[in-house]
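The other protein chains are all here in position, but one chain of the complex has been omitted.
Order of writing sets the chain letters: A, B, C, D and E. Residues in each chain are counted from 1.
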Amino acid sequence: MKKIEAIIKPFKLDEVKDALNDMGIKGMTVTEVKGFGRQKGHVELYRGAEYDIAFLPKVKLEIALSDSLVEKVVSTIQSKANTGKIGDGKIFVYPIEEVIRIRTGEKGEAAI
Amino acid sequence: MKKIEAIIKPFKLDEVKDALNDMGIKGMTVTEVKGFGRQKGHVELYRGAEYDIAFLPKVKLEIALSDSLVEKVVSTIQSKANTGKIGDGKIFVYPIEEVIRIRTGEKGEAAI
Amino acid sequence: MKKIEAIIKPFKLDEVKDALNDMGIKGMTVTEVKGFGRQKGHVELYRGAEYDIAFLPKVKLEIALSDSLVEKVVSTIQSKANTGKIGDGKIFVYPIEEVIRIRTGEKGEAAI
Amino acid sequence: MRRIFTITVLLMMILCFSVYAEEKPAETPAVPAPSVTTAAPAATPETPAPLKIDTGDTAWLLVSSAFVMFMSLPGLALFYGGIAKRKDILNTLGMTFSAYAIVSVLWVVYGYTFAFNGNIAGLIGNGEKIMLAGIGINSISDAAKTIPEIVFVMFQCTFAAITVALVSGSFIERMRFSAWVLFSILWFTFSYVPVAHWVWGGGILGAMGALDFAGGTVVHINAGIAALVGCIILGKRKEATLVPNNLPLVITGAGMLWFGWFGFNGGSALASNGLGGMAFINTNIAAALGALAWMFTEWLYSKKPTLLGLASGAVAGLVVITPAAGFVNITGATVMGILAGIIPFFAVAVLKHKLKYDDSLDVFGIHGVGGIVGAILTGVFADPAINEAGKGLLYGNPGQLMTQIIAVAITIVYVAVVTGIIFMVIKAIVGLRVDPEEEITGLDESQHGERAYN
Amino acid sequence: MRRIFTITVLLMMILCFSVYAEEKPAETPAVPAPSVTTAAPAATPETPAPLKIDTGDTAWLLVSSAFVMFMSLPGLALFYGGIAKRKDILNTLGMTFSAYAIVSVLWVVYGYTFAFNGNIAGLIGNGEKIMLAGIGINSISDAAKTIPEIVFVMFQCTFAAITVALVSGSFIERMRFSAWVLFSILWFTFSYVPVAHWVWGGGILGAMGALDFAGGTVVHINAGIAALVGCIILGKRKEATLVPNNLPLVITGAGMLWFGWFGFNGGSALASNGLGGMAFINTNIAAALGALAWMFTEWLYSKKPTLLGLASGAVAGLVVITPAAGFVNITGATVMGILAGIIPFFAVAVLKHKLKYDDSLDVFGIHGVGGIVGAILTGVFADPAINEAGKGLLYGNPGQLMTQIIAVAITIVYVAVVTGIIFMVIKAIVGLRVDPEEEITGLDESQHGERAYN
Partner (left out) sequence: MRRIFTITVLLMMILCFSVYAEEKPAETPAVPAPSVTTAAPAATPETPAPLKIDTGDTAWLLVSSAFVMFMSLPGLALFYGGIAKRKDILNTLGMTFSAYAIVSVLWVVYGYTFAFNGNIAGLIGNGEKIMLAGIGINSISDAAKTIPEIVFVMFQCTFAAITVALVSGSFIERMRFSAWVLFSILWFTFSYVPVAHWVWGGGILGAMGALDFAGGTVVHINAGIAALVGCIILGKRKEATLVPNNLPLVITGAGMLWFGWFGFNGGSALASNGLGGMAFINTNIAAALGALAWMFTEWLYSKKPTLLGLASGAVAGLVVITPAAGFVNITGATVMGILAGIIPFFAVAVLKHKLKYDDSLDVFGIHGVGGIVGAILTGVFADPAINEAGKGLLYGNPGQLMTQIIAVAITIVYVAVVTGIIFMVIKAIVGLRVDPEEEITGLDESQHGERAYN
């Protein structure tokens, strides 16, 4: 099993979620994060003084899934979250050793 | 060493934390997340128009620990966070390659 | 490739970020988290009744990077986030299997 | 669904009744004058009889009515809502909002007439002015001889409304919203209206000489006792902790209450004069000293001066001075303000935890205890130089203190019994508490389908 | 840059013009008295002629002016801002804030004189009192015979300001800030000022006998129609959903609106008397019933009573009673309040979705529809026993109903046309909408470079 972690632009969340849902991904976990990267932050001006806001709001999606689905999910996210503009974000793939469903105690792929 | 990541219902946090504490787990990190899964979200109604709130508030627990403790911790979380109702959440186990305690520079199990 | 995850004190964020930036780290993702560890939380008193606030505000930094940089980054974070006081936090190193840049579809080290 | 139905039918009945009542020709212009004991008329001896509307007095009472309304919405709503948990703030706001709205209607329909018009056996008014029948724009009530009666009706309306809303603080984070709606209707009818009549409308307590300038008994003891009885019957919350979700809103609400209270107490002079000014400055100093005394007590007792403490102390000071504002001099107000910051603090920080009732927002500790302290001290400090209608222990009239204590005792017993019965009735009709799971998820979602912050 | 330039030039011109105007000696002390139809003067028959300043009436009007100002800032700003999305709240607050500021200036410069001074062909006032020329501290206007004219100017100023601010609710989350600044200037000038003149300043609608106590037509229909026309021309938002970012602020704003409305309606009696008191209590009961009726309708129709519903219903009740507050009796207010909670609810929950226009905060549904309902029902319920200036259908005068309908119709047509033209002009000068990406990121960042919460 793998975990896919995608950092995307917040306004793309619904689109990505819907696309994943359509292809049968039954679950995911979402976190509000702040991103720092090539995309430059903006400047806020309070009473004439500039403040650099280096961090931009992003959304992190985490999806645990079986190895066979990884490629399809990655390409779906990549196509849906893509705006072609800098700051679109990244997808990371990690190994998972075990998954347990709390409600039932099921393990492995059955738990996803 | 492993990292255990558990997505649980928010109101179960204190119970799980206390149980882990009692069994000697000295540290953990908690993040507020939003979950999407089999458990359906709710509908909010503003001025007669329905809005589907697909994402439900969940809490993510992250615990780095030595391999020997994994089984015990997983089963503790599973029993404490369990309500038997859909949406109880998942536990994921990941490999960790290294742990460093910032304060002292200690590494490995000593750092946990 | 690896992912470095560091849990640090919030007021150290800017310092750490700037140091990493200076050494050429081009991106990172930051999450507000709550930590539980050896550092004790504080007590809040409302109308004479005490409430233990067990969880302390921390900041989680996530950085994907090539294996060769790990050591340097870890030691930079460790030295910058260090105050010598309990609660300075931890650094975790995880394996990453794949990285994709959403905007371009680049993979691997090119995507970081 | 059954619940909504019950409520709707109740309201409909009230409205039909009232419209029917309005049809009756207003053939009784000469209403038997209730012998009010409010200080105001006595305090302006220069205006003896002519019953002429004074524009200045009217302006002050119009403003005071608006101020007291503002105390409920948004004042009290924010004060309570900010202390509630994040998942329950909307429900808490909704309790005050709905109470204000419901009482605003019922007061006009039948509250005013049964509280202030006529006097049946010292116990209740009569129904002649149901739906304000017979009150024209130039009518003047004997209770307030220089302002239009319609303004007096409105001013009193805001008192009734906030009293009901005050009670809600004790029930939050577990009571069904439908139960609260029913409670508002029933408790207003059977507790507020009679007690207001007894003290201010010509009823028994006023007749026996009990002093209550702006509502220590009618408003605060009334609400505080109902809160205590109610929260005991309701039972403890699953999470009986106090974790304010938004303290800046609490401070905002406290400031608004303080501001509005100038109309509450100052307006209770029913005239724009020195007595109103005296009540105003007494109110200000008691609130200030309540806040400081609470803050210092807390600083000594639990190490840190909290903002919630400052706000709570200010409200306690306002409560304690309420019955006394137009009777005591500035020294009296000073002493009362200091005690207001100390006695309720211990009621809330010590007594409550000893007795183990779960009064979510300390309505009993602050309003009940504060109201009792205020009512009794009014019997001690009332200075006839300020208001000839009141002469306390310190000015050679120990009997006044006795009268105060008796009036307080009667009110406590009556309110406790009535509130108990009302809770039983509500339990039978719609049930009192939300499901345990709904309680843990928060009442905002289960009762209203909304979230406070998005 | 071009935009800022345009705006600056416009404002400069206005200011220069006004300063020039001020130089002229105020040689016309005897201003031709506009024959206002506001009820107030008629309602105080005891003060026939002497044009003497009454301190009580003045106090009430000073306070009422402050109250109506408070309705805009922070009242309406919070009510609107709290319902906006998290990323657009500041822009929403800024629209009300800037509108209030801009109108405050323009009203003094030329608004007052063209609305209230003199009468050219029933259509507009004259320019004699540009920059308040000739108004001293002891001047009295015929429109308000017991208060200083300067106070009347100020009171009316707050009405003009809030009317413009009201419109903004329909345009939020997509309109350029510079476009809004321009809109405020133009729409105030070409829509508010003329309509105010027609109804209150001696113009055609007042002359034909249309009743509008406190602004059903001048304020609410005016704003509501502009909102509808404007939002259709602007087009739909990218995310045309309503996700209130901060409901406690919405409740706070609603409470402040309710509070301030006592000055809005009660102050429109232009005196501190029983008529003011009547308008006050009518306002309170209509708001209360609007809130309750909306809540119960929603409870039946969509299962849960929301806080946004309570607040929306209260505002709807306030809107509906506005034209009627000083004309109807309490029964009239009761019926109007109940309808206010039902008709706008369906306008907002059903009609809007059928017609598919994107009125972000339902300005048309609540103010437009509510204003029309109120104006028409005033023609039904106006009770000459309350105010001899108004006699409705129920009191044997069906013609009044006709008059009301005609006045409403004329206003709707005029405002719709003028608003359409103004939008075309703005589109040509600075453009109407922000870029789509800016819209998605939120207007707070793109228009103001700020974030609401840090």
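Here is the rule we use: a residue touches a chain if its C-beta (ideal position, glycine included) is under 8 Å from a C-beta of that chain, and two chains touch if they have at least 3 such contacts.
Remember, predicted model here, so these are calculated numbers, not experimental data.
The chain not shown here makes contact, within the complete complex, with A, C, D, E.
Checked against the hidden chain, the listed residues D:273, D:378, D:411 or D:446 yield one contact partner: D:273. Among A:23, A:45 or A:110, only A:45 touches the chain left out of the display. The chain omitted from view is touched by exactly one of E:177, E:198 or E:327, namely E:177. Among D:126, D:334 or D:403, only D:334 touches the chain left out of the display. The residue touching the chain not shown here, chosen from E:101, E:335, E:394 or E:410, is E:101.
Listed here are the subunit C residues that touch the chain not shown: 11, 42-46, 53.
Not every partner is drawn; the one left out touches subunit A at residues 45-51. Summarising the interface, subunit D meets the missing chain with residues 43, 54-57, 59-60, 63, 67, 85-86, 243-248, 251-252, 254-256, 258-259, 262-263, 266, 271-278, 280-281, 284-285, 287-289, 291-292, 295-296, 299-300, 303-308, 310-311, 314, 330-331, 334, 385-387.
In this text, only the chains that are shown with their structure count from here on.
Distances between chain centres, each the mean of the C-alpha atoms, put D farthest from subunit A. Of the two chain pairs examined here, B-D and B-E, the one linked by more C-beta pairs in contact is B-E. Looking across B-D, C-D or B-E, the pair that copies the A-E interface, with over half of its contact pairs the same by residue number, is B-D. Between subunit C and subunit D, the centres computed from C-alpha atoms are 53 Å apart.
Per-chain CA centroids place subunit A at a distance of 18 Å from subunit B. Counting partners per residue, subunit D has 449-451 as the residues that reach two or more other chains. Counting only residues that touch two or more partner chains, subunit A has 31, 94-95. The chain pairs satisfying the stated touch condition come to A-B, A-C, A-E, B-C, B-D, B-E, C-D, D-E.
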